[in-house]
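Every protein chain of the complex appears in place save one, which is left out.
Letters are used for the chains, namely A, B and C, taken in the order the chains are written, and counting of residues starts over at 1 for each.
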Amino acid sequence: MTTDTTPNPQTPPAAAPPLTETDTRVLLRLRRIEGQVRGLQRMIEEGRDCHDILTQLSGVRSALDAAGEQILEQYAGGCRARPGETITPQDVVRAVKLLRR
Amino acid sequence: MTTDTTPNPQTPPAAAPPLTETDTRVLLRLRRIEGQVRGLQRMIEEGRDCHDILTQLSGVRSALDAAGEQILEQYAGGCRARPGETITPQDVVRAVKLLRR
Amino acid sequence: MTTDTTPNPQTPPAAAPPLTETDTRVLLRLRRIEGQVRGLQRMIEEGRDCHDILTQLSGVRSALDAAGEQILEQYAGGCRARPGETITPQDVVRAVKLLRR
Partner (left out) sequence: MTTDTTPNPQTPPAAAPPLTETDTRVLLRLRRIEGQVRGLQRMIEEGRDCHDILTQLSGVRSALDAAGEQILEQYAGGCRARPGETITPQDVVRAVKLLRR
């Protein structure tokens, strides 16, 4: 029998575009955020006090907002558009509303 | 003796108080948030478009805020206070400011 | 001559408690905010550009938030409670949620 041909849902589709420099930077931020969220879980498990936990949670929130802003800027530059889409200023307004929801 | 004496940095200190029901609920939320942040990374790697990514990011933000609110309510009830601390209304205002920063 | 007895709709009812020092400070802030909102109207009428207008609008928003925080602190101190109400930490959480809505 030949190797496993089951599609792995995690695998990016063949067509996935190469990562830009901003993509790499956003990914790095998200990895750090993931670690911070794990840190939050540990703080709860360790019975840490409310101030420490809320300070950490507030940091995660800021980090997320910064990532969102970076994605938005990238989008305004034409990247991460739907295939064939040209970004207009109105598109950016629509993207901003997604962020606020 | 052969038991493992390697300290595990993840292990809560012996004094960690037992988890309350709210703790368990907050932990569940945080685990879900961690998964969502991993999902965001995958979306970037797969070259997904800006709208999908920002919609997901906005969901993570709301989930974080909900977790923060739950922690705050728990704190107002006297839980997660520093040992020996009695929570006053002013303490809650201070905690809220941590969240907003 | 008799004095003017026309009821002035602005006049606080006889039972209005004396203003605290914080009240006076909040009122001053609100008066300034009122002026800033009038300034915004003038900027629109004068055809001022978007950046100037949004900068001013953002300033009004911060000023409002600062006023809200001051009212919240006052409340946590027991002031501005409903007559006979004793403020608990839970009440403050409820007040914070009003602010976020």
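Keep this in mind: a contact is a pair of C-beta atoms (placed from the backbone, for glycine too) under 8 Å apart; a residue touches a chain by one contact, two chains touch by 3 or more.
This one's a predicted model, so the numbers in the text were calculated from it and none came from an experiment.
Visitor: Quick check: which displayed chains does the absent chain contact?
Guide: Across the whole assembly, the hidden chain touches A, C.
Visitor: Contact with the hidden chain only, please: which subunit C residues?
Guide: Within subunit C, the residues touching the omitted chain are 10, 12-13, 15-17, 19, 23, 26-27, 30-31, 33-34, 37-38, 40-42, 44-51, 53-55, 57-58, 60-62, 64-65, 67-68, 71-72, 74-75, 80-82, 85, 94-95, 98-101.
Visitor: Of the residues in subunit A, which ones touch the absent chain?
Guide: Interface residues of subunit A facing the absent chain: 69, 72-73, 75-78, 87-93, 96-97.
Here is the rule we go by: only the chains that are shown with their structure count from here on.
Visitor: Indicate the whole-number Å distance between the mean C-alpha point of subunit A and the mean C-alpha point of subunit C.
Guide: 38
Visitor: In whole angstrom, what separates the CA-based centres of subunit A and subunit B?
Guide: 18
Visitor: Name the residues of subunit C that each touch 2 or more other chains.
Guide: Not one residue of subunit C touches more than one other chain, so the list is empty.
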